[in-house]
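The complex appears here minus one protein chain, its other protein chains still in place.
After this line comes chain A, so read on.
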Amino acid sequence: MTFWTYRRRDNLVGYLFVAPALLGSLAFVLIPLALVGWYSLNEWNVLGGTFEFIGAENYERLLSDEKLRESLVATTWFAAGLVVLNLSLALLLAVLLNQKLRGTTVFRTLFFSPVLVSLVAWTLVWQLMLQPEGSVNGLLGVVGVDGPNWLRTESAAMVAVIVVQVIKNVGLNMVLFLAALQGVPAPLYEAAKIDGAGAWTRFRRITIPLISPTILLTSIITIVGSLQVFAQIAVLTQGGPGTSTTVLIYYLYQQAFQFHHFGYGATISVLLFVIVAALTLLQWRMRRKWVLHES
């Protein structure tokens, strides 16, 4: 027996193959994360050049920070609005494109195209179109609606950033749903039809359960993604008017890079990480409850 059995060589190859990703995770994810945890226990003002251990003071500040509370409210609205609008629109588009119809490929291409327009370009274009005298209000005027000053009115600004983001990215979820819909066996629908099930019942009782794994996947990606939306907010509203679109990540950016409170910024980072981790875990657990397994 030589030392290098197939088993041992296999182990070695395994370690070598995961080594780059693992070292990268250590250097660029885990160690920085630990450092963020450490910074959050310090008062660190970059401009003042101060770095001082203050224990849990930053965390106490979190609890009494009125702006943070407002930011969490904005984040919740943004995430909820984004996920609901994104998933329902994606599903609607996928169902429409799944009909036997000529030219669906063309429509699929068109719905998908914003995914490929560079994010900042897309946001700049919408920024101009959403001006009071811009194209959006021009188009709304055609159907007799008097549009608001989208980016300078509190509730309208939130609607605007959500819609801009949904239209940009809904194509991705649409494609995933479309693939899932095409995987639903046609005989199931025919059997249900014979049993007298209407279109809506068939959709609810057959389509939804069978594509539930995709719904789970897309909802996780979309929710976690919604907490990382930065460039759009930075270009469109800078968190305003007031704090109405200051989502958590933008508040974090303000504290760390505009006000140079790196310590408090780190504390907000920890909060953001906890929220993302908790949401992901929650969804993963819910999977057992409502995702249909084939086996």
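By definition in this document, a contact is a pair of C-beta atoms (placed from the backbone, for glycine too) under 8 Å apart; a residue touches a chain by one contact, two chains touch by 3 or more; residues count from 1.
The working rule: contacts and distances are computed from a predicted model.
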{"item": "Identity of the absent chain, which is to be given by its UniProt protein name, from \"NADH-quinone oxidoreductase subunit D\", \"Carbohydrate ABC transporter permease\", \"Polysulfide reductase NrfD\" or \"Oligopeptide transport system ATP-binding protein\"", "value": "\"Carbohydrate ABC transporter permease\""}
{"item": "Touching the absent chain when the full complex is considered, from A:Pro32, A:Gly48 or A:Pro185", "value": "A:Pro32"}
{"item": "Touch residues of chain A, complete complex, unshown partner", "value": "9-11, 13-15, 17-18, 20-25, 27-33, 35-36, 39, 93, 96, 99, 101, 103, 105, 107-122, 124-126, 128-129, 131, 133-135, 138-139, 163, 167, 171-172, 175-176, 178-180, 183, 213-214, 217-218, 224, 227-228, 230-231, 234-235, 249, 252-253, 256-257, 262, 265-266, 269, 272-273, 276-277, 280"}
